[in-house]
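The structure is given below, and queries will be raised subsequently.
The complex appears here minus one protein chain, its other protein chains still in place.
Take a look at subunit A:
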Amino acid sequence: MGLLSDPVRRRALARLVLRLNAPLCVLSYVAGIAWFLALAFPPLTQRTYMSENAMGSTMVEEQFAGGERARSFARDFAAHRRKSGALPVAWLEWTMRSVGLEVYTQSFSRKLPFPDETHERYMVSGINVYGILRAPRAASTESLVLTVPCGPESPNSQAVGLMLALAAHFRGQIYWAKDIIFLVTEHDLLGSEAWLEAYHDVNVTGMQSSPLQGRAGAIQAAVALELSSDVVTSLDVAVEGLNGQLPNLDLLNLFQTFCQKGGLLCTLQGKLQPQDWTSADGPLQGVQTLLLMALQQASGHPHGAHGLFLRYRVEALTLRGVNSFRQYKYDLVAVGKALEGMFRKLNHLLERLHQSFFFYLLPALSRFVSIGLYMPAAGFLLLVLGLKISSASRCPFVASLRSPHSRLGRALQPRGGGVGVSPGSPAGQSPSHPLSGSLTHSHALELWVQLHEAGVGPEEAGGTPGSSPPLPATQRVGLASLVAPLLISQAVGLALYVLPVLGQHVAAQHFPVAEAEAVVLTLLAVYAAGLALPHSTHWVLSTQAPDRSWMALKLVALIYLALQLACITLTNFSLGFLLAATMVPGAALTKPSGPRPLRAALLVLTSPAAALLGGLFLWQRLQEAPLSLAEGWRLFLAVLAQGVLAHHTYGALLFPLLALGLFPCWLLFWNVLFWKR
């Protein structure tokens, strides 16, 4: 405070920051990246621990022994499924009823906005089957869910078998305090979405479904199960949900407890757990897992059927049985015991899971990074934007902001070429105005520090030598020069959001492409067309674009980007961080001078689409399945289609965020780069 209220010291600080601007930016950027990579190392990562009292101290003894029964259920299910070619609804109903559940079905149908080529579906209709185990002496106010998503690609027969065997075992027990819903959904996530929407009696995605006949109160937790063989070598656990939401860490701790108790081999992101955290090997492996989790979370796509539950504040995770070439294999009894233990402990819950973290990163199953420790990484990256917010653009920008009514306007008044100078302030008189010294710097620390300096009286400011006279009043521009690029870039963003799905039929009629291809190609076409923006803006502004108004535009763009990234980081850290890591360098270096092709190349490389492409390559490399360029491009096209589809079918927010927020913002920088001088 004292530093800032003393004008002399403040000016010294400002000058320091102005002089060291470039090194500070580089330092801050490197610090952000380094901090993120350091998250996997022990001082920053901590051991997980169970916070929930109800689950911590109570011991349960697993008694599930229905392995043979599970296998026979699975065989029957697979046989019936092969025979009917779809989910054997009648058989499921009969079987669930025979193990003593209250059985209901729900039919749903959904016409996708365009054909889904990855899953080969367009008009989807299916039937969900669910059975409710009513807890004795309870009023059906709370429930737990065990769900098995069945799809054309993932038959999941063993999971259905295990679920039915567990249901039969659970039915004979008297200790249940919460109802348990055993849910089999058709068409993977679409079925889950339909069921969840119907259960909560809302319609968020345009799904058409029949209302549910039976309910069991507020769902407290859910576990999704995916098994595709009778024996598993390891269990993979997936936590990332829709839009990067995560379940409470206690649910994961619970799973890990029973993994350890049953001696199961558990993996996270398909990676084994490093044992040795004292040497560098463990953390280095942790970095890979951490990056994988960040990429998965940033994608915003649910990493399993559990992901859709999180929207309804149901803590959920997905367990995947993996059968690889490892020696030691576990049968269904081991998996069933882990599930039984989890459900019994969840049954003990008195409150919703809330004690542990909701925001965390996982470098390993037994290690986590809490929100307080990973936030600085994004903070350092955003600091670059803060440092880069250009003070040199103050003159044109300030003029547009000048208003006698706003506090800001009043603060700005005394400065800037003698217009509107208040009688008390002599600031406008002196050619050796302190600010003029900084005018030559194209970038400086906060606009606001400088703005304030403008108002400082000549007594304090007198010593500063001026290197250039203040800008003539004619160089000031109004909002007009900003409005056109802003509007045009937002319009391009809107077109990017709306046109692909809206114009797919037109495109498919006039060009020899299918609808899904048409959507992706329109997407790319609009994206590329956006690059022509500078010319269209110049056409609008041809007469009156002054030299320095690009700074005003860049200032607006920087503030816009910083605000967006900060908001994203708060809700989905991984997405915010990855976007900041890619977009910040390009944004910071953009100006319409210097080696323009080089800057253009850098800016294109840091555009959202390039970030997506880069993320894909990184993802595949970390999965130890590196892509060739052609494969990568094909995958990129598929991912684009999936992203649009996920927005329309599940309400994923990544596509609108990129199309309506970040792409227009990036276009502003593109505009700055090609500003006519």
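Operating definition for what follows: a contact is a pair of C-beta atoms (placed from the backbone, for glycine too) under 8 Å apart; a residue touches a chain by one contact, two chains touch by 3 or more; residues count from 1.
Quick note on the criterion: contacts and distances are computed from a predicted model.
For the chain that is left out, the UniProt protein name among "Dihydroxyacetone phosphate acyltransferase", "Dimethylargininase", "Phosphatidylinositol glycan anchor biosynthesis class T" or "GATA amidotransferase" is "Phosphatidylinositol glycan anchor biosynthesis class T".
Screening A:121, A:200, A:329 or A:648 against the full complex identifies A:200 as the residue touching the chain left out.
Of A:68, A:276 or A:351, it is A:351 that touches the chain left out of the display.
The chain not shown here is touched by just one of A:82, A:97 or A:111, and that residue is A:97. Only one residue from A:63, A:84, A:118 or A:141 touches the chain missing from this view: A:141. Contact between subunit A and the absent chain runs through residues 1, 4-5, 7, 94, 97-100, 102, 134, 136-137, 139-142, 171-172, 174, 200-202, 214-215, 217-218, 311-313, 350-352, 354-355, 407-408, 410-411, 414, 424-425, 446, 448-449, 451-452, 455-457, 459.
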